[in-house]
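A single protein chain has been omitted; all remaining protein chains appear in their positions.
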Amino acid sequence: MEYLTVLQILDSGLRLATPLLFACLAGLFSERAGIFDIGLEGKMLISAFFSAATAFSTGSVWLGLLAGIASSLVLSGIHGLASITFRGNQLISGVAINFLASGLTVLIGLSWFKLGGQTPALQGNARFQSIDLPLADSLSGVPILGPLYSEVLSGHTFLVYIALLCVPLTWYILFRTRFGLRLRAVGENPAAVDTAGVSVVGLRYAAVAICGVLCGLAGAYLATGLGASFVKEMTAGRGFIALAALIFAKWRPWYALYATMLFGLLEAISNRYPSLDLGIVTLPSQFMQALPYILTVVILAGFVGKATPPRAGGEPYVKER
Amino acid sequence: MQANKDISIRVMPGTIHGIIGENGAGKSTLMSILYGFYKADKGEIYIAGTKTSIPDSQAAIAAGIGMVFQHFKLVQNFTVLENVILGAEDGALLGPSLTKARKELTALAAEYELNVDPDAVIQDIGVGMQQRVEILKALYRQADILILDEPTGVLTPAEADQLFRILHRLKDEGKTIILITHKLREIMEATDTVSVMRRGEMTATVKTSETSPEHLAELMVGRKVLLRVDKKPAQPGEKVLEVENLKVVDSKGVVRVKGISFEVRAGEILGIAGVAGNGQSELLEVLGGMRTGTGTIRVNGQEIDLSGKHSDARSRRERGIAHVPEDRQREGLIMDFKAWENIAFGYHDDVKYQSGLLMNNTAIRKDAEGKIERFDVRPANCDLEAKSFSGGNQQKIVLAREIERDPDLLLVGQPTRGVDIGAIEFIHQQIVALRDKGKAILLVSVELEEILSLSDRVAVIFDGQLMGERLPAETDEKELGLMMAGMTSEPDGPVHKAVEAQLAHVHGKAP
Amino acid sequence: MEQLPKWADLVVVPLVGLIMAFVLSMLMVLVTGHDPIQALKLMVSGALGSTYGWGYTLYYATNFIFTGLAVAVAFHASLFNIGGEGQAAIGGLGVALVCLFIPWPHWTIALLAASASAAVFGALWALIPAYLQAKRGSHIVITTIMFNFIAASLLNYVLVNQLRPRGSMDPATAKFPEATHLPSLGDMLGAVGIPFAKGTPANVSLFVALAACVFVYYLIWRTRLGYQLRAFGKSQPAAVYAGINPVKITIITMMISGALAGLMAINNVMGEAERLILGSVEGAGFIGIAVALMGRSHPIGILFAALLFGALYQGGAELGLWTSIPRELVIVIQALVILFTGALDNMVRLMVAKVLIRPKRAEA
Partner (left out) sequence: DPAIIFDLGGKFDKSFNEAAYNGATRWAEETGNSFAEVELQSDAQREQALRRFAEAGSNPIVMAGFAFGNALGEVAGDYPDTSFVIIDMVVDAPNVRSVVFNEHEGSYLVGYMAAQTSKTNTVGFIGGMDIPLIRKFACGYAQGAKAANPDTTVISNMTGTTGAAWNDPVKGGELTRAQISQGADVVYAAAGGTGIGVLQTAADEGILSIGVDSNQNYLHPGKVLTSMQKRVDNAVYNAMMDGPGLETGLLVMGLGNDGVGYTLDEHNEALISDEMKATVDAVAEKIVAGEIEVHDYMSDETCPSLTF
């Protein structure tokens, strides 16, 4: 394989990994605080819609981004209400949120744009433009690393860099701040947090809200960064893949980066080789499309040991003696 | 129902105030209210003469109250330091808080002899250490009133002694301590005053110096309690259990049991004393079929498999081994199952519980009712879930299930941990009764008093090896205590320091 | 929280939740410029007002019973099977192979064979995730999600390249032979003199689903396996203490779960479509999660939850047929029903308690 091809696949992998990374980190905050969230998909979807719709109406992608985040936060609020305040089942709440987003986006889209639930295509300032990193051109001549910088790292939209920055930021918040300490504690043993005089409910809501913001970023990236409009169901299962990546990453930020990059890369590879001629047999396209999933299972079984979720995950907190 | 009814209690500053009462008497509930963990329906709290309202734990901490809960409130995968500062951090960033806490911890450790490794992760350290962390948490928050709920339930005698030394020192500093315990000896030795609770009410408060254990026991249970185990000398028979050169390696690759050999005969109780974490749990688990090991074990002369298909708990039961595990809530019971379902637990394959393809629930229930009645489980209601029984009664359910199987060999781990004296008496009687029927019993307990009073022979385990065997009549707690720390002779200097050093030494070898 | 009487907890709370969900939904109908009363009437009468409506409601319910039971069985062992979608799809393949390539003399025998095949195919599809969970600790949630995708690819390949009759546009198998066609509910009830709409897809599989409910009830609460499975689900260390083999239980439970999901195929593939088409599961595997959770993993609860969702599907279809209300509204209604009866049930319970318990106090 040529180096250029490798670079192109890496480049594509990075783009494909970005929404997964946002969603994965979103799930990480929520689940680290003890709130399971299978509603990542729904939050991404609603944010994709509202960011595209607002960006189109206002002509500003930034307002779109804000609207996307706000809509995702509303769903987070519902999830929090159900699973924190009313101690409901977190899985059911997540399922409900996925359905809600799936229905509402089209319903609202239909009545606003009369385009069958789609938004019109975004143009100019209504979408994120790609950014060339400093010195990308002049460095491209440097062997090996130069092209890696200019071809792979440079030339993405703003949100890709935000996603990458979110990784160290998440790590820092979780492991170097008071908030992070408390957040991790509340996912492991809420009683310890409670008896230390800190509000379990408050912490969990904060975590769920951060999850909402990050899902909002993921959705906005899909509709206004990678794409340029909303199409119904456009998240296409990425929320679930992000969830898988989260478990894969064992709920750790840097591993989340690696896991999502792996998913992105595998998808990029299967995009690049729609069917693979091995000389003896030609692997059919269906096989190549299933390959990322097959490899995930193989890697999971072969190299990643048992993942221990946060101990208090999924369980509503009830005081006990 | 009412957990606390019209309770008034007055605790003097600079004293240690004991509270005793049966399981479920309402002790923990009362203290949780003081700590703002629960809200009382009515009543008032005065601290140093001023009326204080304690709506939440934050307020309790602010009022200078610190509490060490019966079930520790620690984050298992955090370090000691992180647990100490949790909720009492100084700023938004952790770094400065940690540095400050580290310094403070060193000071506290020096002041009260509360040594802990600040960077150790909770799940890797023993319960004694965990408890110190809980105390440090309270001191770090500058508590003046320290509440300890059954602090010695899981401690070894040496650790308990150390704890009481610390408590006395705190008292001398002017701090007020409320101590809940089931152990009358501790009440007698450590407290200045003692209050007795029964069924949600405060029945008496007396000066410790003016009372006796027997009197307290009677106040607590409402009848006379036999505080000593009443048993005839053993009549050892055939060898039931023979263990030769048993080795156990845990999942992390650490050798937990390092080639031990012993035997237990029919009609005798062999007690294994030792500080928690020295391999006794693994020993029980291998014998009970929960873990694999190497070596030779014979039951009634026949060798049993230590690994492979026939080394599981089912096969053990088929060989006549019954097992009362150390942790009744995690292992011995399914807390969400009804009591009657728990009676079949482990014996669910028993033919008399089956009818054709299905389980014969009527038969199980009938069986359970009988057992529950004979073991005086309260409330005697088969349809309650295990979790709604008190610890003592949960333990009775497990014992009823295992003892009534009439096993050739009974493995018992920590039979009376956290259980009130009324229940202890009963449980001890049942174990002795089984022995008197000519069955072999292997007892593992960190409670030296229990070991000494129940066992016919005592073996001490240290660092995965047996330090030696003694007859209860020919030894005492002091000698056993030294052996538990791996020492065979009296050390120079203070005993507890030497013990601690020795344990730390071993701890370093096998983390 | 106050303890509600059992009847209130079982009947009043879900009912109130349902009403709240519908009130909100109808508000949405109103906002989108349609007549909510007419819409509600249409949905209810369309789903439950005629044997024709029941014919469809029960058909969908049958699917959901199977997938709901599948999720529930795994739940009892603390395993979260998100793979119902893939297992049901592969179950369909099992049905198709049996129906297409073996000449059956009568539908009864064909049904037995197809059921067995569907169950075996579904179980095998669950086997690998189960094995990996039990032996390697690979999280079953990821592996079952992955296996859903893999199943879709496999089916796509098999239908497009292997089983599709030559020259057919449709990525689907040929129609199954006449002898494998299952009698519809209409045929069966007609035979015993009960009038029931013909041409609706509810079929004899409904009875298999009901039998599966009974089977699961007995399995979970009356058999030794069920006892072990529940014990394992509540506490793994305790299970080991009791001599229950975690590997064995995980694998057996997941295979039973997969078999139940696979069995769904006798309803949609053999009973309705009478051939295997692409994407035949249509999300029933995911609905199964909601059904199992709402039914509290109990067969009776699942039965009702499945009926509710079946009715929502059929009521939604009627809305689509006779009004210009977009079909996505039905999805929103489903979401709200799941939310209020499943996730916010404690909120509803609190509200019901306020109404039910306050006056009692006042009396006392």
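All chains are identified by letter, namely A, B and C, in their written order; residue positions are counted from 1 within each chain.
FYI, a contact is a pair of C-beta atoms (placed from the backbone, for glycine too) under 8 Å apart; a residue touches a chain by one contact, two chains touch by 3 or more.
Keep in mind the model is a prediction, meaning the values are calculated, not measured.
Shown chains touched by the hidden chain across the complete assembly: A, C.
Only one of the listed residues, A:70, A:115, A:136 or A:153, touches the absent chain: A:115.
Contact with the chain that does not appear here is found for just one residue of C:24, C:102, C:160 or C:189, C:160. For the chain left out of this panel, the touching residue among A:24, A:166, A:226 or A:304 is A:226.
Contact with the chain that does not appear here is found for just one residue of C:117, C:205 or C:268, C:268. Interface residues of subunit A with the unshown chain, by the touch rule above, are 4-5, 8, 12, 15-16, 19, 115-118, 121, 222, 226-229, 231-234, 236-237, 267-268, 271-272, 274-275, 282, 284-286, 289-290. By the touch definition given at the top, subunit C reaches the unshown chain through residues 56, 59-60, 149, 152-153, 155-156, 160, 164, 166-172, 175, 199-201, 268, 272-275, 277-280, 282, 313, 316-317, 320-321, 324, 326-327, 330.
By our rule, only the chains that are shown with their structure count from here on.
Counting contacting C-beta pairs between every two chains, the top pair is A-C.
If each chain is reduced to the centroid of its CA atoms, subunit B and subunit C end up 47 Å from each other. One simple way to say how far apart two chains are is to compare their mean CA positions; for subunit A and subunit C this gives 29 Å. Chain geometry summary: the mean Cα position of subunit A and that of subunit B are 46 Å apart. On subunit A, the positions that touch subunit B within their shared complex are 175-182, 184-185, 188-189, 191-198, 311, 319, 321. The part of subunit A that touches subunit C in the complex is made up of residues 78, 81-83, 85-93, 95-100, 102-104, 106-107, 110-111, 117, 237, 240-241, 243-244, 247-248, 284, 286-287, 289-290, 293-294, 296-297, 300-301, 304-307.
Note for the complex: subunit B touches subunit A at residues 28-29, 32, 35, 37-38, 56-58, 60-61, 67, 69-71, 73-78, 82-83, 85-89, 91-95, 97, 137.
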